[in-house]
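Left out: one protein chain. Kept in place: all the others.
Chain lettering (A, B and C) follows the sequence in which the chains are written, and residue indices restart at 1 in each chain.
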Amino acid sequence: MQFSFTDDQVMFAETVRDILANECPPSAVRASWEDPDGRVPGLWETLAATGVLGVAAPEAHGGLDMSTLDLVLPLEEFGYAACPEPVAEHAAVAIPLLSGHAAGPVADEWLGRAAEGTALLTAGSPTDAFVLAAERADLALLCADDEVHAVPAGSYTAVAQASVDHARRLARVDWTRGPDTLLSDDPAVVREVLDRGALAAAAQAVGVGRRLLDLTVAYVAEREQFGRPVGVNQAVKHHCSNVAIALEFAGPSVHKAAWSCAQGEGPEGGDPSLDVSTAKVLASDAVDLACRAALQCHGAIGYTIEHDLQLWLKRGWALSASWGDAAFHRRRVGEALAAG
Amino acid sequence: MQFSFTDDQVMFAETVRDILANECPPSAVRASWEDPDGRVPGLWETLAATGVLGVAAPEAHGGLDMSTLDLVLPLEEFGYAACPEPVAEHAAVAIPLLSGHAAGPVADEWLGRAAEGTALLTAGSPTDAFVLAAERADLALLCADDEVHAVPAGSYTAVAQASVDHARRLARVDWTRGPDTLLSDDPAVVREVLDRGALAAAAQAVGVGRRLLDLTVAYVAEREQFGRPVGVNQAVKHHCSNVAIALEFAGPSVHKAAWSCAQGEGPEGGDPSLDVSTAKVLASDAVDLACRAALQCHGAIGYTIEHDLQLWLKRGWALSASWGDAAFHRRRVGEALAAG
Amino acid sequence: MDLRFTADQRDFRDEVRTWLAENIPAEPLPPMDTPEGFEAHRGWERILFDAGWSVVNWPEAYGGREVGLVEWLLFEEEYYRSGAPGRVNTNGITLLGPTLFAYGTPEQHERFMRPMAAGDEIWAQGWSEPDSGSDLASISTRAIRDGDDFVLNGQKTWCSRGAWADWMFCIVRTDPDSERHRGLSYLLVPADSPGLERRPVGRLDGEPAFAELFFSDCRVPAVNLLGEEGQGWSVAMATTSSERGLNLRAPGRFLAAAGRLADLYRRASAEHDVDPGVLDQVVRAWMAADAYRWQTYATASRLQAGGELGASASMMKVFWSELDVELHATALRLLGSHGELVADAPEAVDAGSWMSGYLFALSGPIYAGTNEIQRNIIAERVLGLPRK
Partner (left out) sequence: MDLRFTADQRDFRDEVRTWLAENIPAEPLPPMDTPEGFEAHRGWERILFDAGWSVVNWPEAYGGREVGLVEWLLFEEEYYRSGAPGRVNTNGITLLGPTLFAYGTPEQHERFMRPMAAGDEIWAQGWSEPDSGSDLASISTRAIRDGDDFVLNGQKTWCSRGAWADWMFCIVRTDPDSERHRGLSYLLVPADSPGLERRPVGRLDGEPAFAELFFSDCRVPAVNLLGEEGQGWSVAMATTSSERGLNLRAPGRFLAAAGRLADLYRRASAEHDVDPGVLDQVVRAWMAADAYRWQTYATASRLQAGGELGASASMMKVFWSELDVELHATALRLLGSHGELVADAPEAVDAGSWMSGYLFALSGPIYAGTNEIQRNIIAERVLGLPRK
């Protein structure tokens, strides 16, 4: 039993954090709202150079051949920065799915370019109606019933669906199912798509929650009303504490789920899907609480589009609801508990 | 639209309040825990003399021929005093049921004695496994499937079931169904038993909640820690405010349900059962919140059997759960909402 | 007690309902907080006014019908149920209006009430300042008497509808040596006053629904003072009570929203499997709206019998604002991945109104005194807990 990350894993996350702090500050996130593709210029290329995009790709295709466990801390950083790039779908869902299930030619065609960042992959959740970055992607992993398909850009249509978070470029995707695009007809692979995506969303949600808490703590310590910082009020303190507690317990749950997914089974042989669902519930609930508390503690200033808070509020709401919301994942675990 | 009680109704409740303040102080409630029948000596007779026991009985049988609406404020007072006598089951459930549905001979046999208090009636909820005061009662109204039976004491067995609230003398009641005891085989009458009981429980719960709040406000204003009353702390203030808000909105909901039950339909022709369920949900949730907040604000002193707080905590838990808990009643309304 | 509406009340309600059904614009108006939407909503105010529905509880002299509190509540229920356009002059009619009636001179009544009712003059509230939000008494915008004018210098912010409004009702410091609640005055400021600059500020939904107001030697005639000079705090508090209580948030809004939520549930469950826990939340919202409605009618009966609203307005404010957030959050849960879509998404359900309603609802626990402050008020003024 050793529940901590290696120094390499921690350093890798710090590298990502530094890059995002430099190249993806709030002003860049804000600018991405106006960008036709929702991009931060140059960021994708910088990320590719660190190897984070290809963490899960085989070495043979230029990847690092590492696991979910190596990605989970960087994913928290992408949430912390409200990064608009679809790194989670590309690196934490599509690449490992292709690596694990694509036939040789498909893998050969895509994995190398995906790992080096010259091709963008995305993936749709079986729980969600829309796919992130589908208009921009070169290949989309799409679920239908028990099948997972890998569909190249020319073979699907994407109708843009504006999100409250303009950095999230969603689209309704339609395509014709056929043997050419079929990646797998095993329902376990659909579940793997969901689990990888839910875990990545949970990790990002924890990062979003931490940023919301940091912004809030800084604001209430500085903002004065009635001649003293609003943060001296017990109600404000308790809002912040409740968020801190929720995040404190969501974190290890997400890390444990990442470990279980990497291992293919839980620490005591359990179903990793249940670990993912637990992590997603805790992360969704934590980020929901963080959004509510952050806005309430900021007051009217946080309610303006000019304040950066909104970048994380909207990301938080979206991550909480996507890849299965808390109710969906509680139900998944509930069915297992009810069965005994 | 006139949503207020008459002066007579308010005065009647004040009379009951005064009687209970004098004859049913916390020491009397506490003493009832040790009484073999769970009684407060003399109280039943005093209550009978005010007419409150027979409010709903026909004048021909010595009652006041009044309605649920006349009983709802006194029922709040019974909760406020944590009165151990089963007034609700007797006066607010059994008597109106007998008045409305019993054949002449049965009504003649029981209603006069019930109104004057020389016979004790009780009633069991179709939602609950146990019946209050069944060992002591002279007649019990019992539900089974779609039937309601009026069963005299000698015709049922009662096995005592100790409640955490020793003032509540519960029993498992068994009897043999037969035509002699059948009051009605109309499912609407079973529903009427439930509605009358749930409404009475809701009214008492509101009273319990108010007492818990009064006790708490008094305590936190007086108890000092860190050199000042604990009630100056914002967290304590907000606990108390939350309870006050919940009670503020539960009250009118209970009164409206009482009006609807008395009318046989809601103000705009709706099903009074839905009004009762809404009232019971708001009252149950309010008293649950009041219990939690009261104990938390009292701290360790409230956690001792020597402090009176426990008398209301335990009554609150029991009333919240009996005659259908909040989940049961939300579901009843949910089925109606889902049907549209 | 009789909870049925009287025959007159039912007739009134039917009249409202019928008129609305026949007169609501066929196409939704553009968003209120855009220049064109603002004017479109002004036009709708005029239509309401011409038909006598703009200010039903006001005197006939100013375009009202002099109806009672219950009728006003019924009007609001019908209005929200009908899906009619939002009221662009709400701040004028429900916040400033009652204060003007209470503190205004007869000349001011003649001057302001009717144009307000008709939508000819749309009002915005200029109270908050960058450093004075919850702590309103710390206001620093100065208005120094100079002959027949006041000369204003300072900044106001979070001024809803302030970018295009015709007038602002402001609290300003007329005694430069005063502190806190003393030395404040309540001043009515024309939007076209020289020396007043306005800057639109985007709200969470992106609409420029707020404005910052910058006063630089801005001259406002002293006749525009509401109440006495230096009496601004007590005049303002009268408005605040309206803001928190009955006038700002009649139950109609929440009843209508709860009804639409139940409808959304029925549509969603007809289409796909809905988590059973969500129905429980729908019921919670529906019950809370129902409880708010009946508590309001009970309060109306109490007020009509001569009672006062007082600090129980704070209980109402906390209740409706949190009910509104929960109600819309439940709708978003029902919508699943459709929840984050906004109006211009082709597949947005109900034109994205649940998300925009959620964004609007989130302001409820903040404005008109945060719910934290309301809870302090309840504890101290209703329950009598010690302040310090």
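Keep this in mind: contacts are C-beta pairs under 8 Å (C-beta built on N, C-alpha and C of every residue); 3 or more make two chains touch, one makes a residue touch a chain.
What you are looking at is a predicted structure, and each value in this text was computed from that prediction instead of being measured.
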By the document's definition of touch, the residue of B:A56, B:V254 or B:L295 touching the omitted chain is B:L295
With the missing chain put back, which residues of chain C would touch it? List them for me.
-> 276-277, 280
Which parts of chain A are in contact with the chain that was left out?
-> 1-6, 69, 213, 217, 220-221, 228-229, 231-232, 234, 236-238, 240-242, 244-245, 248-253, 255-256, 259-260, 267-268, 278, 281-282, 327, 330-331, 333-334, 337-338, 340
Considering the whole complex rather than only what is displayed, give the residues of chain B touching the chain that is not shown.
-> 125, 127-130, 159-165, 168, 170, 172, 224-227, 230, 233, 235-236, 292, 295-296, 299-301, 303-306, 310, 313-314, 317-318, 321-322, 325, 327-328, 330-331
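Note that only the chains that are shown with their structure count from here on.
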Chain centres from averaged Cα atoms put chain B and chain C apart, in whole Å, by 40
Between chain A and chain B, the Cα-mean centres are separated in Å by 51
Multi-chain contact sites of chain A, meaning residues that touch two or more partners = 233, 235
Find every residue in chain C that makes contact with two or more other chains and list them.
-> 372, 375
